[in-house]
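Heads up, one of the protein chains got dropped from this complex, but the rest are sitting where they should.
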Amino acid sequence: MPIHYDFASDNAAPAAPEAMAALARANRGFVSAYGSDATTTRAATLIRELIDADAVVRFLSSGTAANAIACAMLARPFETVLAFAQAHVVNDEAGAPGLFGHGLGMTPLAGTAGRIEAAALATALSRPDTPHHQPPGALSLTNATEYGACYTNDQVDGLVATAREAGLGIHLDGARLANAAAAGFDLRRLGRSGVDIIILGGTKAGLPAGEAMIILDRALERRLDARLKQAGQLASKARFLSAPFVGMLEDGAMLRHAAHANAMASRLAAAMPFPLVHPVETNIVFAAIDDSALRHLHAAGWLAYRAPDGSVRFVCSWATTAERVDELAEALCAARDRSGQS
Amino acid sequence: MPIHYDFASDNAAPAAPEAMAALARANRGFVSAYGSDATTTRAATLIRELIDADAVVRFLSSGTAANAIACAMLARPFETVLAFAQAHVVNDEAGAPGLFGHGLGMTPLAGTAGRIEAAALATALSRPDTPHHQPPGALSLTNATEYGACYTNDQVDGLVATAREAGLGIHLDGARLANAAAAGFDLRRLGRSGVDIIILGGTKAGLPAGEAMIILDRALERRLDARLKQAGQLASKARFLSAPFVGMLEDGAMLRHAAHANAMASRLAAAMPFPLVHPVETNIVFAAIDDSALRHLHAAGWLAYRAPDGSVRFVCSWATTAERVDELAEALCAARDRSGQS
Amino acid sequence: MPIHYDFASDNAAPAAPEAMAALARANRGFVSAYGSDATTTRAATLIRELIDADAVVRFLSSGTAANAIACAMLARPFETVLAFAQAHVVNDEAGAPGLFGHGLGMTPLAGTAGRIEAAALATALSRPDTPHHQPPGALSLTNATEYGACYTNDQVDGLVATAREAGLGIHLDGARLANAAAAGFDLRRLGRSGVDIIILGGTKAGLPAGEAMIILDRALERRLDARLKQAGQLASKARFLSAPFVGMLEDGAMLRHAAHANAMASRLAAAMPFPLVHPVETNIVFAAIDDSALRHLHAAGWLAYRAPDGSVRFVCSWATTAERVDELAEALCAARDRSGQS
Partner (left out) sequence: MPIHYDFASDNAAPAAPEAMAALARANRGFVSAYGSDATTTRAATLIRELIDADAVVRFLSSGTAANAIACAMLARPFETVLAFAQAHVVNDEAGAPGLFGHGLGMTPLAGTAGRIEAAALATALSRPDTPHHQPPGALSLTNATEYGACYTNDQVDGLVATAREAGLGIHLDGARLANAAAAGFDLRRLGRSGVDIIILGGTKAGLPAGEAMIILDRALERRLDARLKQAGQLASKARFLSAPFVGMLEDGAMLRHAAHANAMASRLAAAMPFPLVHPVETNIVFAAIDDSALRHLHAAGWLAYRAPDGSVRFVCSWATTAERVDELAEALCAARDRSGQS
C-alpha cells in the first residue's frame, strides 16, 4: 500500500511550478558568484517591496541555520532568547541556536496556540539580571505559529514594544510567514514593527529550498557575508537559491499558494471528525485523536504525527487538493468509527 | 561592455542539463522529508557504486559546511587539522572549521601545487604532544588540489598510511574530485584507502548546489542526522539536493563533464602566452601575469583573480566552450602585448 | 549595622586552617609547573585513596568550568545532558555547559529534594532518537543535592545502571560531596559505581578555591591536559590549587569539617521556627518563610536567599559555630513573631 505523505508536513510537497520555472530561467550563462548576480539582486528587491522596507536581504539554504544565526546575531553566548515553549527554534532544531550561538540559552515562554502571552514576556523580563543566569538578549516570535495560529499585527507590535523597551533584539521566524500574510497579517506593517531580523521561509511556501534573511537593523550588516560564509550559508551559485523567490514573488504566487493552503486547512477543519485543538487560522489543523484511531489512520496509509502537545497535526500546502482533503476526511471518519473514539 | 565570468570560477557556470532534468523529474508528488525519500536513497546508492564502498552518504547544501563538519567529526576543539597551507579549508572558508569545530586548529603544511609533501606531514607528526599546543587530530587532503594538481592514488595512500599510524582521522575535500577522477585518480581505490570522510563536490561539478558527505568510518555514523540538523545541513526537501546527483551520476555525466573541463584547461594551457605556474592536471590554469597585463585583461572584460601564491587563476567548467577558450587566449595575448610583459 | 553572611552560602566562609597551612607549606622553592610537582602528585594520590579507585585526577580552579567541561567530555554538541531540573549545572551556571559543550543541551528531569526520580530518567530515555531533538548523551547527578538531600549509594547505583544501559556517560557534581560523605554516602562505593567523571568540590568544603576532576573512564584521559589548557583550567602554579586538598585530605579534615557543617544544619533545623521544606540530610536548611518575615530577617542583618522553589535557604559550613546558629534561630523566631507568619 502506498503511503500518503500529503499532510505529514509542508515539506513533503513538491516545489511550485513558478519556483521551478524561475530556476530554469536563471540557469543561463556565466554569472558572478556569492550573491552579486542579477537574479539574487532582483529577488532581494522583490522582498524589500513585499515588506515595504529598506532591508538587507540574503538567501540561505536552511531555515534551521537562518533562525539560529539570527538568534546568534541578537543574543550573546551568556544571554538567552525568549521564545514560545514549543517554538521550532526551541524544540525542533537539535539545539542549533546553541551551536551557532556558542551556548546561548533558549527560555521557554507560555502562550496559547503558539502565541506568546504578554504576561509571560513581562514576567521573564522582570527577573533580576544576575551573573548566575543567562539574562534575555532577544525575543523570538514565530508567525504563523507552530500551532497554526496567526498573530495579529497589533499583537506583534505589543510584544515587540515590550521587548525593545527592555533592550532586547527581535527575531521573527517566518517559516510560514506567507500563510500568515494570506490570513491577513500585514507584511508592510511588519517591516515597520521594530523587528530586527525576519526569516521569510521559502521551503514550506513551495520553493525547493531556501529562506530569506531580512535584516532591518542595519547595524547588523557589517561583515554579514563573512558571518554567513563561516556558517556555511553563503551559497556560491546563489542564483539557484534566489531564483525561486523571484518566481514566487514577482506575480504574487507565494501569497496565492499560501491562501490555497490555508483554504485547504479550513476545508479539512470543517470536515474533521475529531475535536480541533487549536484555532485553524492558517494551513495546519490539530486534532485530538487517540492512539487507536491514529493507528487506524496510519494503517490506511495516511502519515500524520503527534505535536509536542499531544494533538495530531495535518499540514496543507500549495499542492494540497480538495480531493485529497476529502479523502483524508473520509479516512479520519473511518478511523474514528473503527477505534470507537467519541 | 559585458563582463565575462566564464573563467572566474567553476561556480560561475550554470548547472548542467542532466542535473536540471533530474531536479525536474524529482519534483513529483508528496514524499517523505529529511532524506528518506527514494531519490535520495538512489543518489546514495550511486555514490556508493562510484567509490565501490559501503559508505553512509548524506547530501549537504554547502561545501564550506561539509568540510568544516567533517573536520569537527575527526578532530576535537583542542586538536588541530593538518592541511596544505593554502587549502580552501584553511584559507577560504572564513574560519568555518573553527566555528563548527569549536576552536579546533588548522595547521598549514608545505607542499607543491597544493599537494602536501610527505616530509612536511612527518615533521608535523613528530612534534611533541604537549598541552600547550593543539596536537594533530586529523589530516585533510584536497583532490584535485587548490592549484589544479592531482594526487595519484599512491600519493594519497602514502599520506593516509602515515597519518593513520599516528592515530589521525582523514578527511578528503573533493570539491573537484570529479576533475581528479577524470584525470585518472581511481575513486574505487580511494574508497579502500583508509580515508574516513570524503566530501564529493557537486557545485563545482555542474550541480546547482550540493555536496555529498561520504562516511567510510561507520563509527562516525551514530546520531549523524542530529549533528547535521543542528548544523543546518539536514535538508527537509532532501530530494532537491540529491536529485541532481542522480542525474549527474546515473549515466556518467559528472565524469564526462569533468573530463571536458579538464580538456578545456589543457587547451587554454597550450595557448597560454604567460608562464604556467603549476602543472595543468585538471581544470585550472595558473599563470604568472603581471599587474599591468592583468589590468588589460580586466579592461577587455575577462574576470580572473590572483591566487594566494600571486599567480592568476583561470577555471574551466563543464560549460566552458573551446570557442571561449580561444577568445580568452586571444585576449591574453593582447594583454601581454599591450603590457609588454615578457 | 553589619551584615551577617554566615548562612548565605558555603562560599561566604573563610578557608579552613588545614587548607591554609598546606598552602603555606607548599610555597617553598622552585618546582615544575602545570601539575607535575610533588604537591599535586600527592593530592591526586590522596583523592584516589579517598574513592579507592585508579582514577586520573586534575585540579581546576572553578566548579562551573569543571562541571561544564565534564559535560562536554561526555555529551556532544548535538546531544543533551539529563539532570535534575534545578541542578546547579542547569540553573546557576549562566549556560556554562552550552559554552564549553558548544551548544549541548540540558534536559531537566523531575525529582524530589534534588534527587532525580527513576521514573523521570526512564521516561527521558524512552523518547525516540530523532534528528530534530538533542538525544541524551550523559546523565548528571549531584550529591549532596542542591536541596541538601543525599542520594544513597543504592539510589546512585540504580540511576547509573539505567543510564549506562542506554549508553550514557555519567557525571557527578560533587560540589558538596564531602557533606554527602559525612552523611554516610560511601565514596569508595562511588568509585566503583560506573560514574565516569566526579567533580569533588573543594571551595564549598573549606578550601580557598579548587575542584578536583576525577576521571574514572580512562578512555577520557587522552589529551586531557590540552583540553584543560584550552579551557583555561590548567593552572601553571598547580601546587597552589592542589596543596589545600593535601591539607584537607591527609588527616581527614575535609570529612571532619563536613560533618561539623552537617551537624550545624541539624541544629538549625531543630530550632527552625518555620516549616522545613526539604529533609535536612547534609549542611543546608530550606524553610518556608514568607516575604514579610524574610524582610524582618534581612532587616536584622541576616542574609538569606530564596531558592528556585521559593523556599529560603540557610547554608552551614566548616566555620559555622553553634553560637551563630543559635543567634540565627533567635533572629528567625523574632522575624516570625514580627511578621505574624504562622
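The letters A, B and C name the chains in turn, as written, and every chain counts its residues from 1.
We adopt the following convention: a residue touches a chain if its C-beta (ideal position, glycine included) is under 8 Å from a C-beta of that chain, and two chains touch if they have at least 3 such contacts.
Quantities reported herein were computed from a predicted structural model and do not represent experimental measurements.
Trainee: Could you tell me which of the visible chains the hidden chain touches?
Mentor: For the complete complex, the undisplayed chain touches A, B, C.
Trainee: Tell me which of C:T40, C:T203, C:N262 or C:S311 is the one touching the absent chain.
Mentor: Here the residue in touch with the unshown chain is C:T203.
Trainee: Using the definition of touch stated at the top, determine which of B:G35, B:G105 or B:G202 touches the missing chain.
Mentor: The single option touching the absent chain is B:G105.
Trainee: With the missing chain put back, one of A:Q86, A:Q230 or A:Q341 would touch it. Which one?
Mentor: A:Q230
Trainee: Using the touch definition up top, pick the residue from C:E18, C:E79 or C:E93 that touches the left-out chain.
Mentor: C:E93
Trainee: When the complex is taken as a whole, what residues of chain A touch the one chain not shown?
Mentor: Chain A touches the chain not shown through residues 34, 76-79, 102-103, 129-135, 223, 225-230, 234.
Trainee: Counting contacts across the full complex, list the positions on chain C that touch the omitted chain.
Mentor: Those residues of chain C that touch the unshown chain are 3-6, 8-9, 11-15, 20, 23-24, 27-33, 60-66, 68, 93-96, 99-100, 203, 208-209, 226-227, 229-237, 240-241, 303, 319.
Trainee: Applying the definition given at the start, please give the residues of chain B touching the unseen chain.
Mentor: 77-78, 80, 91-105, 131-134
The working rule: only the chains that are shown with their structure count from here on.
Trainee: If I average the Cα coordinates per chain and compare with the overall Cα mean, which chain comes out closest?
Mentor: A
Trainee: For chain B and chain C, let me know how many angstrom lie between their CA-based centres, rounded off.
Mentor: Centre-to-centre distance between chain B and chain C: 49 Å.
Trainee: Can you give the whole-Å distance between the Cα centres of chain A and chain C?
Mentor: Distance between chain centres: 42 Å.
Trainee: So the centre of each chain is just the mean of its C-alpha atoms; given that, what is the distance between chain A and chain B in Å?
Mentor: For chain A versus chain B, the centre distance works out to 33 Å.
Trainee: Tell me, which residues of chain B touch at least two other chains?
Mentor: 226-227, 229-230, 234
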